[in-house]
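And now, chain A:
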Amino acid sequence: MNPNAALIIAPVVLPMMAAAVLLLIRDSRRLRGSLVNIFASCAGLAAAVAILWHVNHATGPDAVAVHLTSNWAAPFGIALVADRLSALMLVVVGIVGVGTSLYAAAGWSRTGSYFHPLFQILLMGINGAFLTGDLFNLFVFFEVMLAASYGLQLHGSGWPRVRSGMHYIAINLLASSLFLIGLAILYGVMGTLSMADVAAKVPLVPLSDRGLLHAGAAILAMAFLIKAAVWPLNAWLVPAYTAASTPVAALFVLMTKVGVYAVLRLWMLLFPAVDGASTQFGGPLLLAAGLATLAFGAIGVLASIRLDRIAAFSVIVTSGTLMASFATGSIAAAAAALFYLISSTFAVSALFLMVEPVQRTRSERHAQRPVYDAMPDEDDNLDDEQLPLVGRAFPVSVAALGLAFMACSLLVAGLPPLSGFLSKAAILTAIVGDQAHPASSSTWILMTLLLCSSLFTTISLVRAGIRHFWASGGRFAPRLKVVESGAVLVLLGACVALTVFADPVLRYTTATATYLHAPRPYVDAVFGTPPRPGPTKPEYPQVETP
Partner candidate 1 sequence: MNDVPFWLQIVVAALLFFSGVFVVIGALGFLRLPGFFLRMHPPALTYTIGSWCVALAGVLYFSALEGRLAMHPLLIPVFLAITVPVTTLLLARVALFRRRLAGTSDTPPTLGASDAASGERPAP
Partner candidate 2 sequence: MSTLLFYAIAFTLGCYTLASLMVLVRLLRGPRAQDRVFALDLLYMQAMLVVLVIGIFHQSDLYFEVALLIALFGFVSSAGMAKFILRGEVIE
Partner candidate 3 sequence: MEILLALVIGVLGGAGVWLVLRPRTFQVVMGLVLLSYAVNLFIFSMGSLSIDHPPIVTPGQPADLQNYSDPMPQALVLTAIVIGFATTALFLVVLLAARGFSGTDHVDGEQDAP
Partner candidate 4 sequence: MTVLRRLLPSPALSVALLAIWLLLARSASAGHIVLGLIVAIGVPVLVSSFWPPSRARHPFAILRYTLLICGDVVHSNLVVAWGVVRWRWHRPAHRFVVIPLDLRDPVGLAVLSMVTTVVPGTVWSELAVDRSAMLLHVWDAPDEADFVARFKARYEAPLREIFE
């Protein structure tokens, strides 16, 4: 077996084994638990990077690495497929995982039981969802991810968590039912569950069955759109994310990406631009949903005073932007959106990580009163009637926090010069400059919404920043732990790296988007990977299928 193929299972099996090991470590051994957790996360990142490296440097059929679990050929066994898109997502997960695991080591595991095992199981679920090439296996990994996320969301308990958690779980249980129904319909129509096989069989579906196929796809899409927090299916997100403990919320930023990923992956596979009867089926709807989500998120950001709510709505903004950009059908826009995905994931995640430390600086007075609640006093600018004109120095921890907050704000709002801006600029140039899809009203709406979301985010974050860092009353110099700062640094550092190496990354995502728009290589790679003849399967294959 190709050693690279063996590598593909690492992002799934590694966290699972780590979770098992962590279960054997007593809760009282916190340091040991944290170390194992961090180590496992780092190892996961390393594996992801190795996969990315392989996928990026391999050419031809090798560029899609396939691992046939249980040694059964597609479409019969479950194939894990690491292509450019999966590899990219894995790395994103890895980096956020390392960041949040560092952060959690500051003591977050103490608020409840089994934080670390659940953390690793969540990583396992997300990675599995990104890797799997089988629809039902996707469901299973969704469930792995969700099961762990329920636990993490409720970590620490308390009424806000339980209330929002209950809603979150209820919605997701419903979504899981929808997933199963959609899946079953697809199986009923095509008799297969392998994504590659489905992609190959969609063009052969007779016209009389297209309705069923489309209905199945629509129901399936519902499950993903709920995960992706698309409006109007996203009311659960903000309460759940804001109630969750800080590192959990930061980790959850990844989960909406899984929904977006699933939509993207299946949409591109099932209804590629080349297929005749169902070409890009549902595209306009996705576009509309994306735009609505973007608008909703932007309004939500603007309406939010609390930092965690801003971050949560930013997650929605991200989802809307991604969905709308992908749905334009333009390769350049998809490439830019992928770039944006990376940047925004890190940024929002970092923002979530900062919510709690930033609140440590909050003064009593400003904790109560949002800046916009009252009109300012009558114009009164004469200096001698005001506070003395002497500045105050920031304590080092506040200064560091403030700088990090500023960087985060720039990234989330998409303001220059960091990768947030680059990604937005890339999306803008892509949607305006797409030759295949000349600018239409949706282009202008998307453009306006993108800029508005930036503006609204700026307004909100400035408001929050002023409230926390520029409080006029007494301010407390927060105590920052090294691991906490390290966690934020990891994520922001990743963004800085993304800013500096923007072009290689964009070239990577462009290649990814190009590849996504023509699913043939994916299908060929999956079907072109033979199982290894071995002791149990000497005379393989025994039964040919039609």
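Candidate selection criterion: all candidates are chains of the complex that A comes from, given by their letters.
The definition used in the following text is that a contact is a pair of C-beta atoms (placed from the backbone, for glycine too) under 8 Å apart; a residue touches a chain by one contact, two chains touch by 3 or more; residues count from 1.
For clarity, every value in this text was computed on a predicted model and none was experimentally measured.
For chain A, the touching partner in this complex, chosen from 1, 2, 3 or 4, is 3. For chain A in complex with candidate 3, the residues that touch the partner chain are 136, 140, 143, 147, 150, 154, 157-159, 162-163, 165-167, 169-170, 173-174, 176-177, 180-181, 183-185, 187-188, 193, 543.
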